[in-house]
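A single protein chain has been omitted; all remaining protein chains appear in their positions.
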Amino acid sequence: MHRVLNVVKRIAIASNFEEAAKVQNAILDEVGKFGYSEPSVFAIKLAVEECLNNAIRHGNKMDESKTVRVEYETDASKVRIAVTDEGGGFDPLDVPDPTADENLEKPSGRGIMLMRVYMDSVEYSPDGSRVVMVKHNR
Amino acid sequence: MHRVLNVVKRIAIASNFEEAAKVQNAILDEVGKFGYSEPSVFAIKLAVEECLNNAIRHGNKMDESKTVRVEYETDASKVRIAVTDEGGGFDPLDVPDPTADENLEKPSGRGIMLMRVYMDSVEYSPDGSRVVMVKHNR
Amino acid sequence: MTREKNSRLTISTEGDVTLVELAERRILDEVSISEIGDSLNALVVQSPKPRLVLDFSKVAHMSSSALGMLITLHKRTREKGGELRLCCIQPAIYEVFVITRLNEIFSIHQTRPQAMDSLK
Partner (left out) sequence: MTREKNSRLTISTEGDVTLVELAERRILDEVSISEIGDSLNALVVQSPKPRLVLDFSKVAHMSSSALGMLITLHKRTREKGGELRLCCIQPAIYEVFVITRLNEIFSIHQTRPQAMDSLK
């Protein structure tokens, strides 16, 4: 009998998508080891991709020399993921609703909404440069 | 660029030496990834082996149904390892000095002394069923 | 029927309809989206009146960037008087379309023959 109860990992990556994909895979590996359900894994994959993209694109403005810090804590029942960029942040309340009729055909602006739908909680720091998301395994 | 800053892992194992060896290897893998020096790795290996043996043998009295909880936190500069058994504990101050002349030929009683020599700090909980050890990477 | 294949897309034509199978499971990740977008846009540019079917059978994951790429492709197709159809979208991915209301923007068919027939 050998049971991993809890794993916390803090990682710093350069602002590029290859590194983001590696971290995303590491997180998915971890929740995989804990036997998360397929819908939970799908949700986590999507939300992690969206928020890493935002940190790299909007936060660090694709400047590879800037770092994205990723922290994830996993146990059998939930995963908590925090992503912090080195940008100036933003006000999430200012982000327009992408499902409003007038925004339906805009090519961007759906990431945060998807994170909120797929995760159980999504919370931004006051300045918006850090987001903490929680997903329960169901 | 991809840098793991910090890893924390909590594991529960059955009280047997095979499981202990697996956890020991997992910890050594982790410090290996952080590039710990050979002497630090040697020290950690030895101290982890001693304290897991104590938890299994003295704490849980070889009762496989009892659990040993292991928690380790690693970053580039130090590792912190906590081992908790389900036994009644003991008073570390009562343990005789194995390097005293009269104890030199006793076949046991050297584990805690070696842990203290090889790790930077070794602290027992008041009841003695939990030990927390720290080793800095030098 | 002609057939052209790269690692990410399998492109074939049936009459004046171009069928594109998105070929990798993780095809729509951030690293490849812009490349795939370029390939698809090239198809639209080449054709005087593009008729495109995108087969999603093998796509298991979808990000908002991929949705953005599809919206842009859709727009360009219509600007040329063409048509875009999506088909064989797995349920989990289809849910993303529903949540974003993009199922109301795209023509989505369950099967590939249905999508092809809708352009004939």
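Brief remarks follow.
As written, the chain order gives the labels A, B and C, with residue 1 at the start of each chain.
The rule is simple: contacts are C-beta pairs under 8 Å (C-beta built on N, C-alpha and C of every residue); 3 or more make two chains touch, one makes a residue touch a chain.
Predicted model only: the values in this text are computed from it and were never measured.
The chain not shown here is in contact, across the full complex, with B. When the omitted chain is restored, the residue from B:Ala21, B:Ala76 or B:Val134 that touches it is B:Ala21. Residue positions on chain B in contact with the hidden chain: 17-18, 20-21, 38-39, 42, 45-46, 49-50, 53, 98-99, 104-111, 113-114, 117, in rising order.
The definition used in the following text is that only the chains that are shown with their structure count from here on.
Distance from each chain's C-alpha mean to the overall C-alpha mean is smallest for A. Separating the centre of chain A from that of chain C, both taken as means of CA atoms, is a distance of 26 Å. Annotation for chain A: no residues touch 2 or more other chains.
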